[in-house]
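The complex is shown incomplete by one protein chain, all other protein chains being positioned as in the whole.
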Amino acid sequence: MEFLRPKTVEEAVELLDHPHALPVAGGTAFPGKPNAERLVDLTSLELNYVEERPDGFHVGATTTIAELERSPVAEMAGGYIRQACEFLADTPLRNMITVGGNIACGHLWAHLPPVLMTLGARTIIAGKRKRELTVYEVVSAGLQRGELIQEVIIPKLGGRGVFKKFALTRTDYAAVSVAVYWDELGRRVAVGGLVRPQRLGDLEGQIDITPELLDRAVDELNPVPHPHFDPEYRKHVLKVLLQRAIAEVEH
Amino acid sequence: MKDFKVVGKPVRKIDAIPLATGQPLFTDDVDMPGMLHARILWSPYAHARIKDIDISEAERLPGVHAVLCYKNVPRVMHTTAGQAWPEPSPYDTAMFDRKVRYVGDRVAAVAAETPEIAERALQLIRVEYEPLPAVLDPEEAIKEGAPVIHDEPDCKYVLPIRWDPKRNIAAHVELETGDFERGLREAEVVVEGKFRTHQEQHCCLETHSCIAYVDPAGRLVIRTSTQVPFHVRRIVAQCLQIPERMVRVVKPRIGGGFGGKQSMIIEDVCAMLAWRTKRPVRLVYTRREEFMSAHVRHAMVLWGKIGAKRDGRLTAIELRVLSNAGAYGAHGMTVVNNTCAKTLPLFRCENIRWVADVAYTNTVPGGAYRGYGVTQGIFPMAILMDELAERLGMDPVDFWKLNTVREGDTHPIFEKLGEVGKGVAMRIESCSLPECIDRAAEVFEWKKKRAEYSKPQSGPVRRGVGMVCVAQGATVPLIDMASASAKMNDDGSFNLLIGATDLGTGADTVLSQIFAETLDIPVEDVIVYAADTDFTPFDKGAYASSTTYCSGMAVLKTAEAIKRQILKVASEMLGEPEENLRVRQKGVESKQSGKRVEFHEIAKHSMYVRKQFQIAATESFASPLPPQSYSAHFVEVEVDVETGEVRVPLYVVAVDCGTAINPKLAEGQAEGAVLNGISHALYEQYVWDERGRMLNPSFGSYRIATTLDAPEIKTILVPSYEPSGPYGAKSIGEVCVNGPLPAISNAIYHAVGIRLRESPFTPDRVLRALKGKSKS
Partner (left out) sequence: MEICCKINGEERKLCFEPHERLLHVLRRHGYYEVKDGCSEGHCGVCTVLVDGKPVKSCLMFAAQAEGKEITTARGLGSPESPHPIQQAFADEGAVQCGFCTPAMILCAHHLLQRVPDPSDKEIRRALDGVLCRCTGYQKIIKAVKTAAQRIGGEAK
């Protein structure tokens, strides 16, 4: 096995174009010995920044959750991103987990994807050719060989967002998470924890969330097994959290 | 409360600074030249016979030095329980067996140059299993036709204990005091119910760790993280079939025990590998192994019944218990005995019927865990007490005070049953429980909160308060023995050599304080060396709430013996009779003439000047009684009725541990135990699949409380004076762990009206109960 530390994105992309290469940054996604022949460290690529530009906040992929939490973007939309960062794992882990990793690893419990989905954030993907993907596209389809997330662009929005997490203990992985963003244009809702992070379109168009609507939106989800909580219970909790988040954000 | 100089003071823990500055004090904090690394092959089956095992390929792997399995080690039936000899646990375990009885049972072991080679070697071991039907539930296990887990002909008890391994019964015990039937007839209100408590891992941050090597004299040295060095020496010698004189066990600093290290979990294998290879061997459990292949708190099914008069006095108590021993019976009977022996003497009620069975199942073995049966026994009792109080229209505080023991009381159980068997009659000489209840209620603001939360509440979060009391007896009387040696140095300081085992509790400090108090010296003048079977005298080890009480008495007696020698020398030096003399501030002075000699002068005199001898003594203390410590627990909960989540914002515990030798360390024991109890009640749980595999052997899915989950815990020490203990002290290690489980259940009932008789109270279970209630 080799551990490589490229200094530029171009170099990293080249090194990642290998059948058994694995990009690493925070290192938290997998304990033990990685199943790879080549580890490509992304932490020297100088992708550690949060910049406010006219088209939004540009967040470098290796920005840690702790750094994101203390950046200006965290305070946008009523501290929406700060809420997502606050109880993501724990303090030392927030110094390790990166924004890019939290999106790219595809963990159900990841806090950022549902929030970023409701904000309409885009990711800049470096690879043989640069491309732009939505967070949902990254989470659902993953990246191709030789690709990495270079940057996340979060539009500047003036509404309000609420993030909620349900877990056994405060630092536990989210067994259910909801992210609700609301402004004058309407409501956007995303969920995670029990399923791969995704938007719940059913709950976005309607002004009033009736129990029937909630049932329809949630019942079709197919929760991934959890060691402690059965699917029905987690769906129930999801409904509770959705109602609470929506009520909180809109009143 | 008597006036002391060192006892009763919050002396700084003597090892705190070395630990806080990261000194290499733990078992695994050393490297040894040529050290091999051991790994163990675990059973993937809950129940299977090993038809054959082929280790030849693993043995041939370069870097592998030894491979052990049932074919090449002596078959010595023993118990892993670190208990006094002869052990009250069945000899149902062999180092390696032809049968595996749970997922995580031992199959083979390897010692190799590196952990990676050892891991690879495990994969080269070919095992042919014949899977057998498994039984995971204790109620199923004792049914006719259940798979027999211990069918080996050579399993046995070395004490006369009722058991029936053909029916998976690892122990049967029962007892009646007074006249239960009469008591029940006299009752005007009776409550009863079925309860279940769940398994729990100790979660010591330091996993089981051991380094064994053969010293230049050919003796086996075992450096291990254990609560019971002397029992480990005995059991390892037994398993390896070598004389005990060939074995030395050294206990360095221990990264937590809580009972988990009161068993010989890994030392036999590590020692055997070192013995065979003549190389140092290191065996350190991974966290996963800690969950799957160590011991747990016994899960139990309990049926309780309590009767009372209209005026609130209890007339009868019945408790029937079925304990899940798991695959092996270590600690099985003794833990279940304590659901009676150390639980029920809390109550002022003579008419008691108690019947208990311990069932083998194909799950991870139960073992010792802080609380040791009281945690399980008090759960039904304390919930039924709460129900009774409600039925009688009494405030629980008044009801508990009316029905719990006081100074001067006795209890028929004391004589009839102890942890191991027959008990000893005892009059309760120290008990500040009534004051504990009052003080805790006041600090908690019980009356105000109880009234406020009894009013109808709206919104999703409902509040409630609950309380319980607990007793826990110290030591296994007539069996537990501790001893200490001390010698005086030239400068008037002392070496104190103790077999007692500080697991992080602060026992070394507490024992130093007792020694220092007796000789009127500062703690700094006591150099403690603890637990090395070659150098320190026997101590049964750290368990059964006995170190402060039992080892403390041994230290006290040793200090007194030293004092007598000092006074004798001083008498000669001062030319005054001993009765005129007393020790005072590192010296001896005459009450008559006021003349004085310093300890360092006495030491030098005894070493160099006249009639030279070493001022030194060894004394022992065999515990005559099991004096009870008490605690009163008050908890506030917030229940989210939409999700079922339970939060604990405040916990108040008042404790009677006699004299708190070191109040700060005593508080720390109470607080740690309380949070362990809360974490057990709300978060911790073994999740099994239908094939008996644990699905969550990781801190990632077996969560324990963090700083963010811990409530504010207020601890109140309410002194009493136990005449049989050192400077009035009893014990503090265990009693507080037992309160949270029933106290939280009672508080949830107060908040939302559901009685949770099965633990844990995870949000899904709470919500289910809430839904059940709203339907009915």
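Read from first to last, the chains carry the letters A and B; within each, the first residue is number 1.
Note that in this section a contact is a pair of C-beta atoms (placed from the backbone, for glycine too) under 8 Å apart; a residue touches a chain by one contact, two chains touch by 3 or more.
All values reported here derive from a predicted model rather than from experimental measurement.
K.L.:
In the full complex, which of A:9, A:24 or A:203 touches the chain missing from this view?
P.N.:
The missing chain is touched by A:24.
K.L.:
Which chain A residues would touch the chain omitted from the figure, given the whole complex?
P.N.:
Residues in contact with the chain left out: 1-3, 5, 24, 26-28, 31-34, 39, 41, 43, 66, 89-93, 95-96, 170-171.
K.L.:
On chain B, where is the contact patch with the chain that was removed from view?
P.N.:
The missing chain touches chain B at positions 10, 12-13, 15-26, 28-31, 202-207, 253-256, 258, 284, 286-287, 503-506, 664-665, 667-668, 670-676, 698-700, 704, 706-708, 710, 712-713, 715.
Here, only the chains that are shown with their structure count from here on.
K.L.:
Using mean C-alpha positions as chain centres, tell me how far chain A is from chain B in Å, no decimals.
P.N.:
44
K.L.:
Looking at the complex, which residues from chain B come into contact with chain A?
P.N.:
642-643, 645, 683, 685, 687, 695-696, 700-701, 703-706, 708-709, 762-764, 767
K.L.:
Would you tell me which residues of chain A are touching chain B in their complex?
P.N.:
Listed in rising order, the residues are 90, 166, 168-173, 227-230, 233, 236-237, 240-241.
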